[in-house]
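A single protein chain has been removed from this complex, and every other one stays in its place.
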Amino acid sequence: MCLGVPGKIVSIEKDLAEIDFGGIKREASLLLCPEATEGDYVLVHVGFAIERLNEGEALGRLRLLKEIEETCLGSAEDGT
Amino acid sequence: MKQDRILLAHGAGGKLTHDLVEKLFLPSLDNEILASLDDSAIIPTERARLAFTTDSYVVKPLFFPGGDIGRLSVCGTVNDLAMSGARPLGISTSFILEEGFPTQDLERVVSSIKEAALEAGVMVVAGDTKVVEHGAAEGLFITTSGVGLVPDGVDIRGSRARPGDIVIINGPIGDHEIGVLLARGEFSLKGTIVSDCAPLNGIVQAMLTACGDIHVLRDPTRGGLATVLWEIANASQVGVIIDEDKVTVRQEVRGVCDLLGFDPLYLANEGKLVAFVPQDEARGVLETMRADPLGRESVVIGRVVDDNPGKVLLRTKIGGHRLLEPLSGEQIPRIC
Partner (left out) sequence: MAHEDVLAQTLVKEILRLVDGKLRFMEVCGTHTVSIFRSGIRSLLPKGLELISGPGCPVCVTPVGEIDRAIALTRLKEVTLLTFGDLMRVPGASSSLSYERALGRDIRVITSPLDALKIAVGAQNRKIVLFAVGFETTSPAIAATVKEARRREIHNLYLLSSQRLIPPAIKTLLSSGKANVDGLLLPGHVSVIIGKAPYSFIARDFSLMGVITGFEPLDILEGICMLLRQKAQGRSEIENQYRRAVKDQGNRLALQIMEEVFQPVIARWRGLGKIPDSGLTLREEFEDMDAAKVFDLPLEDKEDPPGCCCGEVLQGLKSPPDCPLFGKRCTPDDPIGPCMVSSEGSCGAFYTYGVLQ
């Protein structure tokens, strides 16, 4: 469920952060994600950051796609 | 659900608005001119064809980045005339003012009307003013009507799209609705999007000079691009195929849509037009549009086919497809 949009923390004041969503800025609460800091990417739902986004994994996801690409290309070359 | 009250959704420009017109207004007022439901009425007279249109403006806030209710009222009516290929002759402006409205603000609005009229090359030739009690008009409502002349040989109607036609739009979608939404400050969003409110009669004149046989012109106002494409597909009984990755949406508009759960294809525009142009004229029209300040970002977004008449097919970014329906009710921010 639910619209969760990734954004970058631009500034923080107490438990409120200003988040940049590709040019649009909106504040979000860090009450559920207090360890987030300026520069972090967070997932925001109903005005609350609910998790920090792991950029390393974002790149890792592409690993699976590359695997698949190789498998498909591999099969194609075999003429399968 | 009960149908005995008018809802905000009836004014959103989608299915409910259509239903209201077809089931409540047309049965009483029906005549062959009204029945075409194009942007302007074309009234034949002995000498020439008159284009005639009317609109009301209830936008809030009254002043927003990119324009205000005054500019909107001129451009909206001029554009409705332009969508029939008509040269605007004159417009009227009627004001309903709430008691207590600051005179300074009224001056600002009128000044805006003057500027927009100059830009469009049209005169305000008639007007009216009424004042109502506090609370009855939320500040100011404006109604405009416009009259124009359709040049001989120009026949631009929603029912004229033909298989083979190319579909062109003059720029990115969603700027007006998002610009106004940001100006309202309702969802605590901060951004720089500005309404695209502009008079399109100039670019239309240039297009008509470049191409004598433009089939359809329509400005995607309330209801958005998807709704007008559907209206045209149905009026012409043709299929329309649109490429999602050709339709431009500014990054900030996309951001607001992601946050609120809106679909940019249903957002209102006030400085955009969609043109259906015969295939062999498409390049010429596109170049002409790109040479105009209001058409620098013009782009081909699709074409007309004879398969699936009445249906608009969107080819999605990932190579799939879905059908585009007209706006249902109004877009309400969602969390899911």
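The first chain written gets the first letter, and so on, giving A and B; residue counts start at 1 in each chain.
The definition used in the following text is that contacts are C-beta pairs under 8 Å (C-beta built on N, C-alpha and C of every residue); 3 or more make two chains touch, one makes a residue touch a chain.
Here the structure is a predicted model, which is why all the values come from computation and not from measurement.
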{"item": "Options B:I193, B:L260 or B:V277, residue touching the unrepresented chain", "value": "B:L260"}
{"item": "Hidden-chain contact residue, picked from the options B:V150, B:C197 or B:L313", "value": "B:L313"}
{"item": "Residue ranges of chain B at the interface with the undisplayed chain", "value": "1-3, 5-9, 15-16, 19, 187-188, 245, 259-261, 263, 308, 311, 313-323, 325, 328-329, 332-336"}
{"item": "For chain A, residues in touch with the removed chain", "value": "1-4, 29, 31-34, 43, 45-48, 50-51, 53-55, 57-58, 60-62, 64-65, 68-69, 71-72, 75"}
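By definition in this document, only the chains that are shown with their structure count from here on.
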{"item": "Partner chain B, residues of chain A touching it in the complex", "value": "1-3, 5, 21-27, 44-46"}
{"item": "Residues of chain B touching chain A in the complex", "value": "187-192, 251-252, 254-256, 258-259, 261, 334-336"}
